[in-house]
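Here is the structure we will look at.
Of the protein chains in this complex, all but one are displayed in their positions.
Order of writing sets the chain letters: A and B. Residues in each chain are counted from 1.
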Amino acid sequence: MTTIFPFGPIHPALKEPVGFIFEVEGERIVKAIPNLGFAHRGIEKLLESKTWFQATYIVEHICGICSQVHQSCYLMGVEKLYEKEIPERAAYIRMLSLELERIHSHLLWMGVAFHEAGFDTPFMYTWRDREKVLDIAEAFFGRRVVWTTSRPGGVKRDLTDKVIKMIREFIPYMRKRVKWYEEILTTDKTVLARFRNVGYLDHHKAVELGAVGPVARASGVKRDIRLEDPYYFYKESPFRIVLEKDGDALAKFLVRVKEIDVSLDIIEWVLDNIPKGPLFVNIPPMARPKLGKVISRHEAPRGELIYYEESNGNLRPYRVRVRTPTFANVVSIIAMIEGGYIADIPIVVASIDPCISCMDRVLIIDRKRKKRKIMSKDELIALSRKEFKRKRIKGEII
Amino acid sequence: MKLSWGIVIKEAIRRLLQKPYTWKYPFKDVKAAEGYRGRIEFDISKCIGCRLCALSCPASGAIIMVRDERVKAKTKRRPEFNLSICCFCETCAMVCPTKAIKLTRDYHLVDYKKEGVKYILIGV
Partner (left out) sequence: MLVLEEAIKKLKEKFGVDVLRDKHGYFWAKVDRSIIIDVLRFLKNQGFTQLVTITGIDRPQNGTIELIYHLSYEENGYGLLNISTDVSRERPVIETAYFIYNSAYIYEREIFDLLGVKFIGHPELKRVLLPEDIPKGIHPLRKDWKGNIAELKRRGEKA
């Protein structure tokens, strides 16, 4: 006797609107169907009516949290089409901005994930650490979110002494915080109880469904574009891949916390080895590229980002195709949710770090009794906490 | 991490006596950092009417060219900026050949009343 209930697009687990339709038997979920498209803005069609130069500043607005990775990936393709190579100093500064963005994105996600499970104090702590990254960005690039670091051919602004001093002070502070977060995640009983064995995805399924990013690395799949297809100077940098074996929400958490550490190593290496030189190569705003098609790939904080660009010699692109990492992980959510409980939905959906935005209500339809109930965000979180208490009393967690 | 009452009490007292981390805007004014991309400032004495700013602006409608006799070049036109469409990306300042456009540190662009918003269209 299954109950069908639609979940979203307004619901508490995500930062952006996504809908699902769940078929439920008792408390267990039997089938899940995704229902997307609430934030579709038609950017692929829009880019066909703007010039190659103007599109640089539109592409960074696709996502507010991972904006620089979109701009850098798009520009890597454009610079191949114009057949120009960017100077070395520009590549180092782009790497610096990409790693800073990874740190800020993972800290934001950690705060939200803690909040979904009911722990509000670590939420405040992670977002306070994130403020330091945003202060560095304001001093260096000019804005706190959507930093425009690059222009076609290089970067716009140079490193100053003040910015270098701020970054050098930030690195040891963040290393201490990373140690503290790792300690909480591996030894604190309440955190372990809530996140362990929730949303399990095994190795074989992760490979088959094409999962990307930390979702795949938490199940032991070795997928990272910085390893497979290194761009800029990642081959010479102290990059190392972070893998976990368990495949549940706790493993996904640990992968992201350890990646902050790797990013700090790369930032320190960049500051020690950055060469002197020009900042950009001149590509005029009204120049036309050659005929051809290119593909460029980057490792965003959420997974693999791929751009396909085709030009037919005109001032405007013929086709730009963007495939973001969360789109590739939608199929994996379905595999992780089926077989789980309703109260675990916020945690499982939040553990893939969806790049979509959030809202507040869930509609539950009970077919047998013909009643409708609307649950607000607070009620769903209270349900999640009640489940935790029930588990503790029954002795399933110690 | 071994949790004990000693750690809890020490942490609680430390946080109680600490200053709040948030800034007290709007009761105290906060200055943006050096190099912040805020309100646009335009110097008409340097403009040559080349319209590169309007051609490379990504937001359609943010910069339009209007006719103005004060421009020293032969093409008597200069840009007019609409700050409600602008996305503050600094592209116009980057491509201007005479550096007539600048982005300042001022970010106070909104008000409670419509008459208070004086920056919707920037002329000169």
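What we mean here is this: a residue touches a chain if its C-beta (ideal position, glycine included) is under 8 Å from a C-beta of that chain, and two chains touch if they have at least 3 such contacts.
Bear in mind that the values here come from a model prediction, so they are computed numbers and not experimental data.
Note on the chain not shown: across the whole complex it touches A.
When the full complex is taken into account, the listed residue touching the unshown chain is A:209, out of A:209, A:249 or A:300. Of the options A:4, A:36 or A:193, the residue whose C-beta touches the omitted chain is A:36. Screening A:182, A:310 or A:338 for touch with the missing chain picks out A:310.
Residue-level contact of chain A with the missing chain is found at 33-34, 36-37, 40, 42, 44-45, 80, 207-210, 222-223, 227-230, 292, 294-295, 297, 304, 306, 308, 310, 319, 321, 323, 327-328, 330-331.
Operating definition for what follows: only the chains that are shown with their structure count from here on.
Mean C-alpha positions place chain A and chain B at a centre distance of 28 Å.
Only residues 50-51, 53-58, 61, 128, 131, 135, 138-140, 142-143, 148, 151, 156-157, 162, 183-184, 187-188, 285-286 of chain A touch chain B when the two sit together in their complex. The touching residues of chain B, when paired with chain A in their complex, are 1, 21, 32-37, 52, 55-58, 87-91, 94-95, 103.
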